[in-house]
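To keep things clear, I will list the structure first and then write my remarks on it.
Missing here: one protein chain of the complex. Every other protein chain is in place.
Entry: chain A
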Amino acid sequence: MLQPNTKSKRQREKYDVVSNLIVAFFAILNLFPLYWLFTSSMKNSSDVVKMPPDWWPKTFTLSNYFEVFESQPALRWTFNSLYVAGLSTVLLVITSSMAAYAFSKLQFKGKNLIFVLLISSLMVPKEVMIVPLFRIAQDLGLVNDLHGMIWPNVATAFGVFLLKGFFDSAPDALREAARIDGAGEVRTFLQIMLPIVKPGIGALFILNFVQVWNDYLWQLVIGQDREMKTLMVGIATLMQDLNPNFAYKMAGATVAAIPMLIIFVLFQQYFTRGISIGAVKE
């Protein structure tokens, strides 16, 4: 039973069968809100509120999507989100791979203390300090500026935490060989060590990109003009929109959902691995 491949074809236990039926049932049920989102977004404005509802749309229309892109700067929002999530992640990969390498392979005074300090900050969500953080952004002229959304995300110690484990398991012998060949520390880092931790960088890239893409509160307070909003924040404003057409709102939500669904389908392996790496470090 616990060994699906064993030859001893004992009957599956009742509990095993029943529990898996329940799990599979809820797995499908859990997708229902998304099914409702997609189908509603393609109904016309009267069908979408019809009771009893059409479980499957009678007519399909894309007009709600056109309306989202015509009445809202949704393309601009998408670009903003890509820019913020992309640049945050690239910067984070650079700074944290450098730092993780140093914490793992180099010797310097105060190393352990600094590392403990950094890691301790992992559990503090930046939102609890949003008032001083916002004032810093004001002082730096970063309010209503996409870069204001970026920098606090690069400050997280998550990348250091994740990558240090990868550097730790890279053999020291490679580093020494490079040194004997006369390579300096920077070259050793770039040409020998970075390629080894590529899987870690892949995981960090994906996880952080999604994290920043779906981040909400900080982007809400920084992006104040309509043109400066990110996709999540902009689409959320449709909820307060006076337009009573729910199909239009659902089309907006679908637009916000699709990029992440694509990323998930393409990179599912990275997610499973990346998320687990973070945790299985006891």
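Just so it is clear, a residue touches a chain if its C-beta (ideal position, glycine included) is under 8 Å from a C-beta of that chain, and two chains touch if they have at least 3 such contacts; residues count from 1.
In the analysis below, contacts and distances are computed from a predicted model.
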Item to check | Listed names "Sugar ABC transporter permease", "3-oxoacyl-[acyl-carrier protein] reductase (EC)", "High-affinity zinc uptake system membrane protein ZnuB" or "Sarcosine oxidase subunit alpha", matching UniProt entry of the absent chain | outcome: "Sugar ABC transporter permease"
Next on the checklist: Can you say which of A:62, A:75, A:177 or A:217 touches the chain missing from this structure?
Outcome noted: A:217
Next on the checklist: If the hidden chain were put back, which residues of chain A would touch it?
Outcome noted: 1-4, 13, 15-16, 19-20, 22-24, 26-28, 30-31, 33-34, 36-37, 40, 48-49, 51-53, 94-96, 98-99, 101-103, 106-109, 111-112, 114, 116-136, 151-152, 154-155, 157, 159-160, 185, 189, 210, 213-214, 216-217, 221, 232, 235-236, 238-239, 246, 249-250, 252-254, 256-257, 260-261, 263-264, 268, 271-272, 275-276, 279-282
